[in-house]
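All protein chains but one are shown in place.
The letters A and B name the chains in turn, as written, and every chain counts its residues from 1.
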Amino acid sequence: MSPAESMPRLELRGLAKSFGAVRAVRGVSLAIAPGEIHGLCGHNGAGKSTLINMLAGNVAPDAGEILLDGAPQSFAGPRDAQRAGIATVDQELSLVPTLSVAENIVLGEVGAGLLRHARRTRRRAAGLLAKVGLEDVDPDTPVDELSIGTRQLVEIARALGRDAGLLILDEPTATLSDVEIERVFRAVRGVAAQGCAVIFVSHRLGEIIGLCDRVTVMRDGDKVLDADIGEVSADGLVEAILGEQLQPAPHRKLDPRESPIALSVEGLGVPGRLADFSAELLGGRIYGLAGQVGAGASDVLRALAGLVPAATGRVRLAERRLPLGDAAGIRSCGVGFVSGDRKAEGLFIGRSILENLTVAQLGRIARGGRIGGREEMQRGRELAEAAHVPTERLGEPVGVLSGGNQQKALLGRYLLHSGVEVLLIDEPTRGVDVGGRAAIHELLREAARQGQIVVFASSELDELLELGETIITMRSGRVIATYAEGSSREDLLSDLTHREGVAA
Amino acid sequence: MRVATWQRFGPLAEWRSLRGLFTGLAALGLVVLVVLALTTDRFLSVENIKAILSSASIVGIMALGLTFITLIGSLVSLAIAATAVMGAMVFLVELNLGLVPALAISMAAGAAVTALQGLIIGAWGANPVILTIGAGFLLSGITTKASGGVIVQPTGGSWETLNSTPLGVPLGVYVMVALALLYQFVLKRTVLGRRVILIGENRDAARAAGMRIPRITAIAFAIAGASFALGGAFLGAFNKGASAQLEGTATFDVIAAVLVGGTLISGGRGSALRTLAGAIVIATISDLLLLRGFDTGAQILLKGVLVVVVVLATWVASGREGTA
Partner (left out) sequence: MNTARRTAARWLRPETVVPITSFAVVLAAYLLTPVYHGHELVDFDVYNTLQGFASLGLIALALGLTILAGEFDVSVLGMQALGGVLAVKAGADSGLVGILAATAGCAFLGALQGGVIARLRVQSMSVTIGTYIALLGLANVVAGNETLTFANTDASIWINQTVAGLFSPRSLIALGVFALVLVVCATTRIGPELRALGGDRRASRVVGVPVDRRLTALFGVSGALAGLAGAMLAYSNASASLNPGLQPLVLAAAAAVLGGLSLRGGRGAIWGLLLGALAVSLLEQVFNVTALPASSAQIVFGSLLLVVVVVDAPDLRSSLARLQARRASARSAPSAQVKPKAAGG
């Protein structure tokens, strides 16, 4: 089927979207033929998610057109997109845990009648499950009994069952084993062979190269590459994703302290998510945990922060045993945690910037339980300066700040001798633009210079390379390898991009 | 990707116009209130103002305590009436020890009973509404049994002090205002108060920041419980006795006062002064309606409408992301 003869299944013309001052997608144009598997890559914040959201009907574009089989589309919501024949598998799972697999598969299906046909649905569900290799799963199983990987496969099965003209998969393989990934590929190829167009979003270049016919790379809202898979190499993709800075900043020379503070981690584990993580982390260094969603990097941080009640293992900070599962107790031992989801678990969005900055220091600022207005403002200003947050309007709600400044404000609460010896950050620059990223990286380097143990988890290539002095790669809850100064660049890069991937 | 409510509403303009609508309604409501007040016979008299403040005082005292529970994100307590009754009974029974000891014991009992509820809610995340319903019912049963089903009589005479009217204003009003100022100070200017507000604003963030949520919740509930008992003591003094029939719809009056003051039921936004205003506004409107000859039904109806309007207005104005 020559592209010139047939109408593209999906065509985007100058699609654009801004959120306030942030231009998430800047005039992207694209064409995907029926039966084409089209890869989409780019670092976080490049605009991929926003693009997908516009296609899924969750967000309305500011400008540009979406055409399906030549017909312009306008979606008022997800139902419209579904009706138009677009099926999406989100990064964030959209399964209702209290319902069964079969119920989830038919939930919200446009065009379904009022009556349920339990047996028919179950049969249909079983068929779809078989397509993704889940023949052994009973369609009546409540979803909350399934593992994350299985749930992901169920979501893919649901999308396959929607009889779509366009199938969008957003990071579908992050939580899957190699065997499961192969099954997904087979299912995707099968669906493409029947004429469905597929958009496959992934960080894993090996998979993109192995599965896709064409690939698009986005960076900072623009499309920077759009080529047949045969015309690009993995290196070429990496270069397109990162832009000019392929070479990370050189490791800084460390100021060796006499006996830096040490965080010893022995056999840290979380049932079902993390197995036997051990490490000796020293003050003054920055450690990067590299892994995608579900790899376990985030779990390590959360377990160390005391937010996982089921965490097992022994963790000692300067010979003092940390009470796993007790976030307040660990905080008082000097461990500060910055969550990957700053809106849900980090900032107090409705409160002022000042209050957000001083939250970890209330005990110090207050005298006899009373918070003095002047003392708080003074301390707040110091912290804001250290965090490079504008100090003029500390009384305003923190929600008015840009993403980058919000993240800085969040980090700021643990700076400047606030009694924090270990700084744990999950995805330090998620939702932060390029300028903010550099500033936040510098903040973390400064914290390390002050002697703190800095541990961050990230799924971003460039961030890991730029910031991490020692990088620990993880997959499926296990440590794969540890790369310190002097390690092979190529090995690290290949590990990070998972180039081995799956054979085509 | 989490998409904020305002984005889902389509064009930003529609959302803004909703906020504009509600702000306009609020302003209009205030104007109507003022006009009505000025044009109603006998409204602007000293006795009338005193009557308003006085009828607001007992509900106000309890509502000020409830503010802590609402601010910390535990919605409301439906055990208010039962705790107030218990407070009244304990107060009257212990009066032979003197006024102050009796009050202290009564408030301590209220604090203890409510703190326990707060501890369970803070530590285990139990549903606060159902928990307080159960606790309230249990407490009612226990107090009725303990009092043998009869009206509890005061064992001393000093309860009359609570009914006194220094400078012609009932003591309860002074207590309400003093409590409002005290609680406002605690909320805005102490570490405890700050933590209460932050926990209510975002519980997950508070946990991630290492706050001791069970302990702080228990303390917030203790303050509320002491206030409920104190309100009960005043009621007991007013009625010269205490029995389970003491509180009619008081629970919802107290809740209404907090809501009308503009404290968000989801927590994190609000203050003691707002609750004070809420209690006074409700009392004022009830008074206005009474003076103008409206019957009880109309008063209750308008009170309910007022709660709904204020709740919706504060919600819209807060710009919070909705329940998805």
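Basically, a residue touches a chain if its C-beta (ideal position, glycine included) is under 8 Å from a C-beta of that chain, and two chains touch if they have at least 3 such contacts.
As the structure is a prediction and not an experimental result, all values here were calculated from the model.
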Visible contact partners (per top-of-document touch definition) of the missing chain: A, B
Residue among A:A63, A:L107 or A:V434 touching the omitted chain: A:L107
Among A:A311, A:I365 or A:L464, the residue in touch with the chain that has been omitted: A:A311
Interface with the undisplayed chain - residues on chain A: 56, 58, 78-79, 82, 90, 93-99, 103, 106-110, 112, 114-116, 136, 138, 141-142, 264, 266-267, 278-282, 309-314, 324-326, 470, 481-484, 486-488, 491-492
Chain B, residues in touch with the chain not shown (by the definition above): 5, 75-76, 78, 120, 123-127, 129-131, 133-142, 144-145, 149, 248-249, 251-252, 255-256, 259, 265-266, 295-309, 311-312, 315-316, 321-324
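To be clear about the criterion, only the chains that are shown with their structure count from here on.
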Approximate Å spacing (C-alpha centroids) for the pair chain A, chain B: 43
Residues of chain B defined as touching chain A within the complex: 1-3, 7-8, 10, 189-192, 194-195, 197-198, 201-202, 204-213, 268-269, 318, 320
Partner chain B, residues of chain A touching it in the complex: 19, 49-50, 53, 58-60, 76-77, 90-92, 305-307, 327-328, 330-332, 337, 339, 343-351, 355, 359-360, 362-363, 366, 369-371, 373, 413
